[in-house]
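Notes to accompany the following structure.
Of the protein chains in this complex, one is absent; all others appear in place.
Lettered A and B in written order, each chain numbered from 1.
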Amino acid sequence: MEDRTIAKYLLIESRDPFDSNDVAHWHGLARALVAEGNEVTLFLVQNGVFPARPGTHSAALSAVADAGVEVLVDEFSLRERGIATTALTRGAKASPLDVVIDQLADGRKAMWH
Amino acid sequence: MADKKTLTFALMDAPYENPRSTTAMRLIDIAVRRGHDVNVFAYEGAAALAFTEQKPHANAVHGRDVDEEDHPLPHRWIGALLGAAAAKGAKIDWVNCGLCVDERGVNQAVEGTRRGTPGDFWKFATESDNTLVIPTR
Partner (left out) sequence: MKVLNIVESAYRATLEEQDDTIVWMTHAMKGAGADLSVLLRGNAVNYAVPGQDASGLSFGGLAQTRPPELPQDIAKLIAKGVEVYVVEDDLEERGIAKDTLVAGLRPVPRDRIAALLGEFDQVWSW
């Protein structure tokens, strides 16, 4: 039986679900990539961090984390919007943007949405 | 210290229109501080980021003169990033899409940047360790 190499993905989400209904498709892609056996980080930046604050769309974000996607949220974007890093929705973790460079340097397939 | 890599970025946004430009600068700054080499292909509106005719202004709403306002100019950010890279023994190869420069009339560009074509972007991508496209909307 052929061994399948696990691929690693970095999906950067700069859009927010209050403004774009395409965010749901990006979440779906992240979940589908995990279901295919890949490692996936979803990195929220800019207005993409809004659903990390508990509210209407945060349950969907938590569900992405529950599906096995690592959900990271740009610390600067949170601070810029006055969102406390200690009060994020379940499954979302504040992170420095440096992670994006480290994962790019690590060779992850990276896509910006 | 991380192993030195070469990372390529494609940018599309014009200055002052979208936070993507600032996030791109943040990413390039982090890459430079990590000692990585960086390629940038500035396409479409991003060809104006390096335009040296950008000028600062005062801010009457806040009662600040030109010096007090200290308004950011992307071309100065790019110049600073080029210098920071050199000081680290790393390099930034910043290419502005030539046709994009011409149609926007932004020919005066930061020293150390250069004109290029999509062929340069493909060359960057194939010769670097990874590529991130930051699209516009």
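Going forward, a contact is a pair of C-beta atoms (placed from the backbone, for glycine too) under 8 Å apart; a residue touches a chain by one contact, two chains touch by 3 or more.
The structure presented is a predicted model; accordingly, all values stated were derived computationally and were not measured.
Although one chain is hidden here, its contacts on chain B can still be listed: residues 10, 12, 43-44, 117-119, 121-123, 125-126, 130-131, 133, 135-137. Seen across the whole complex, the unshown chain contacts chain A at 7, 9, 22, 25, 28-29, 32-33, 35-36, 38, 109, 111-113.
Here is the rule we go by: only the chains that are shown with their structure count from here on.
Annotation: 25 Å between the Cα-based centres of chain A and chain B. Residues 2-3, 5, 7, 19-20, 23, 26-27, 30-31, 34, 36, 129-135 of chain B touch chain A in their complex. Looking at the complex, you find that chain A touches chain B at residues 12, 14, 45-47, 76, 97-98, 100-102, 104-105, 107-108, 110-112.
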